[in-house]
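Left out: one protein chain. Kept in place: all the others.
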Amino acid sequence: MSVDTEVKPYQQLRRETMERDRGLREKVMSLEEAAKLVRDGDHVGIGGCTMSRTPTAMIWALIRARRKDLVVSRSITSSEGDLLFASGVSKHIITSWFTQGIVWGVSKVMRHHTEKKLARFEEWSHMSMGLRYRAGAMGIPFMPSRSMIGSDVGKRVGDSLKTMTCPFTGEEVVLLPALNPDVALIHVQRCDAYGNAQLDGLQFMDIDMAMAANKVILTTERIVSNDQIRRTPDQTRIPFFTVDAVVEAPMGCAPHECYGLYEPFFGHLDEYAEITAKDPVKGPQQYLEEYYYGPKSWPDYLAKLGMDAVLDACRRGRSVHND
Amino acid sequence: MSVDTEVKPYQQLRRETMERDRGLREKVMSLEEAAKLVRDGDHVGIGGCTMSRTPTAMIWALIRARRKDLVVSRSITSSEGDLLFASGVSKHIITSWFTQGIVWGVSKVMRHHTEKKLARFEEWSHMSMGLRYRAGAMGIPFMPSRSMIGSDVGKRVGDSLKTMTCPFTGEEVVLLPALNPDVALIHVQRCDAYGNAQLDGLQFMDIDMAMAANKVILTTERIVSNDQIRRTPDQTRIPFFTVDAVVEAPMGCAPHECYGLYEPFFGHLDEYAEITAKDPVKGPQQYLEEYYYGPKSWPDYLAKLGMDAVLDACRRGRSVHND
Amino acid sequence: MTKHSPAASAYTASELLAVMAARLLKDGQIVFAGVGIPLLAATLAQRSHTPHLTILFEGGTIGPFIVPGELPPSTNEQRCTRRSNMVLPITDVLLLLQRGYVDVGFMGGAQIDRFGNLNSSFIGDADNPRIRLPGTGGGNDISSLTDMIVAMKHEKRRFVADVDFITSPGWMKGKASRAERGLPQGGMWRVVTDLAVMGFDEDTREMKVLALNQGVTREQVQENTGFKLLFDAHVETAEPPRADELAVLRELDPERLYTA
Partner (left out) sequence: MTKHSPAASAYTASELLAVMAARLLKDGQIVFAGVGIPLLAATLAQRSHTPHLTILFEGGTIGPFIVPGELPPSTNEQRCTRRSNMVLPITDVLLLLQRGYVDVGFMGGAQIDRFGNLNSSFIGDADNPRIRLPGTGGGNDISSLTDMIVAMKHEKRRFVADVDFITSPGWMKGKASRAERGLPQGGMWRVVTDLAVMGFDEDTREMKVLALNQGVTREQVQENTGFKLLFDAHVETAEPPRADELAVLRELDPERLYTA
């Protein structure tokens, strides 16, 4: 069985959690410092979905830090998956759907790496991905469910998917193995220095992923005071004691979107689709050189996207609040 | 096995759900009309917890309608449980804790009915109650968990609690049977005429209970427009298609509290504790006559609580928003 | 995106698809929709005969109203939430299917077979695929847990006897095989194409033509299908898209992102 389906024994899960410094402490650091918390070979869960609240800044830092052999999991994987493959940071992505986006057709980079067997795209249904994180978040080894059975998606994951007869109803139910990432990368609109995070709009699978992971790295549009968090505690979605790093990264999802603040950078994503479609090998390398390895800093990266593009994305992003 | 632990076969659960009118439609009605949706013998889930967001107005209406043989479930049961027993509406309450409140000592009414075997208090752990509703909400027949095992609380529910060996880790895990109430009674701060409900502050087990139930009766402090709901969709907690009735019942939790609006009516609850402690039979009967059977209407009931008490509860309630 | 040239007809194949699909929806239904044609069709239905239809997106949205010209690029962007009734986590919106609150799932398809099984994972052998497709997303969950409508182009390479890989289960191997394989609920209900509307035989669960689009012959449909089609005893001819229907579609998608 592959690493992802080795469910952690409960005592190990608890021991690892107990060993973490869960106390109320400030944990603000730079992207570079946070990247050091991820070790080669780690299972890294990525928050957001498709082009939404993707923790691009943290992925950018991991690629620049030349991390290796990461097993990556995400609800749905977009262009960041191409770049994790093309940069050699990951050779194994666990997800339900993998391509930049419907409007750009099937990702040539994903196709190149999977069809040439350079990397693995392990496919689970969307709900099953979510329920696997949820089981991990709840401290149980599996979650009962009712999809994937019968289909080739279920067959293909083999022993990782099990069935049992319900002792209460006698029905057959599917058992999904818990997924507890070593590290979760999650981008939020705001959090405090302790890591109490408030997410607006679509939550995706981020809360379960944060609770399931053994480490959480938060990137945030802005760091706010703990007093501000305490004024609206029912808006807090991730509690500080699950968080190991807080990094302020404005526009941290670009060229993807962050709910209520900015929409995807469609022009840039069109260009990305074009160069990667033209050459699934040289294309992404050229893109990585220009936007990932080249820039001196995150603001420098944003400058390369262009001020006009940033302003346009923000104008569209804030329009969600318009009548 | 008792009714509550007969887990609904999946096909029956789906058929019952499909037969419901889930379309977008207005469903505003009176307490009396809503009471007709509850049949004698139904399993009724009660939202809120202890003295918080108790759907008192709806319980008041069911007691006035002289419903019989209801099986009642709730996270934690307070004075409303005394009255459900004393009124004869229920002889079976499934909950994790049952007494008016710590500060008033053990409920004499609960003791009278259980020790004299006039009614049944079926005890599950607090988390287990929540996970049973959650399994019901998810459309799965059971939820794995790790408490109740070994203890006499677990032993006492007998076959309703099962264990299995995890096929992934080889560990022993507890299996809790799904709980799908026939009707859920939930009080909210605001909802629209369709039943889209927004809950502030403590959520308790209300969301899972609403999703699990085969019918939901919402009482609400105020009915707002659908446009208002659509301005903050990420504050909506219960979607309209799970809801069968919307009743506007201002101060609908009194003498209990409703988050952010009013705190418990402590003076009234002291009096209640006193008369029921003095005589666990005549006490509650006298209380029911005066506050439940006597009043002509819900406003009339509130008038009996007294304007001073209402204003005091509201003043304290709104103070939660003070710095 | 289409073999019909605008010159040849007053509407594109995608517009025809969207209109025919919209007409299958009933008022008050809870519809789990993908973006593209399904979303356009559901929104068209809302603005014509099903004002109380509720759309669910797998990204976590209940009951949005789509803003014309601002079609979401996927089900997971903020555009999906405009004026919606509720926003919730992905897992919880998908669980609405499992709990049984959803009337119909509505998706596009890459490849379908005679029993309505869909493939969006692999063209060719899964271990050595000619093409690795994007995968299931919520497709497997939706088609496993509710009744399905699929809207797709009618091409021989897309309508095959047996799909290379069952990503989203239809009627499996026909007859009672779906239930026997652990899916007693849901199943493929309608397949809408630019040529016809198809259902499935109640007994054998083989694909069956129920209605032909105007100007389309049985032979044409069969020619564009990689297996032997059944034809209903009373095959109807569908009313072509009306001007009012096309007007709504063109207002919704002025840039022809999905209806070119």
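The first chain written gets the first letter, and so on, giving A, B and C; residue counts start at 1 in each chain.
Just so it is clear, contacts are C-beta pairs under 8 Å (C-beta built on N, C-alpha and C of every residue); 3 or more make two chains touch, one makes a residue touch a chain.
In this text, all values refer to a predicted model and were calculated from it rather than measured experimentally.
The chain not shown here is in contact, across the full complex, with A, B. Per the touch definition above, the residue from A:Pro167, A:Pro239, A:Gly267 or A:Pro295 contacting the chain not shown is A:Pro239.
Considering the full assembly, B:Glu123 is the residue among B:Glu80, B:Glu123, B:Glu221 or B:Asp234 that touches the omitted chain. Considering the whole complex, the residue from B:Lys36, B:Arg156 or B:Arg315 that touches the absent chain is B:Arg156.
Of the options B:Thr17, B:Ser107, B:Gln198 or B:Thr276, the residue whose C-beta touches the omitted chain is B:Ser107.
Contact with the undisplayed chain is limited, among B:Thr95, B:Ser160 or B:Thr236, to B:Thr95.
In the full complex, chain A contacts the hidden chain through residues 10-11, 13-14, 17-18, 21-25, 137-140, 194, 196, 211, 226, 229-230, 233-234, 236-237, 239-242. Residues of chain B that touch the chain left out of the display are 49-52, 75-76, 95-99, 101-103, 106-107, 110-111, 114-115, 121, 123, 125-128, 130-131, 133-134, 145-153, 156, 163, 172, 174, 201-205, 207-208, 257, 259-260, 263-264, 266, 317, 320.
Just so we're on the same page, only the chains that are shown with their structure count from here on.
With centres defined by CA atoms alone, the chain at the far end from chain C is B. Centroid to centroid, with C-alpha atoms defining each point, chain A and chain C lie 29 Å apart.
Looking at chain A, residues 145-146, 201-202 sit in touch with two or more other chains. In chain C, 61, 81, 87-88, 95, 98 are the positions where the chain touches two or more neighbouring chains simultaneously.
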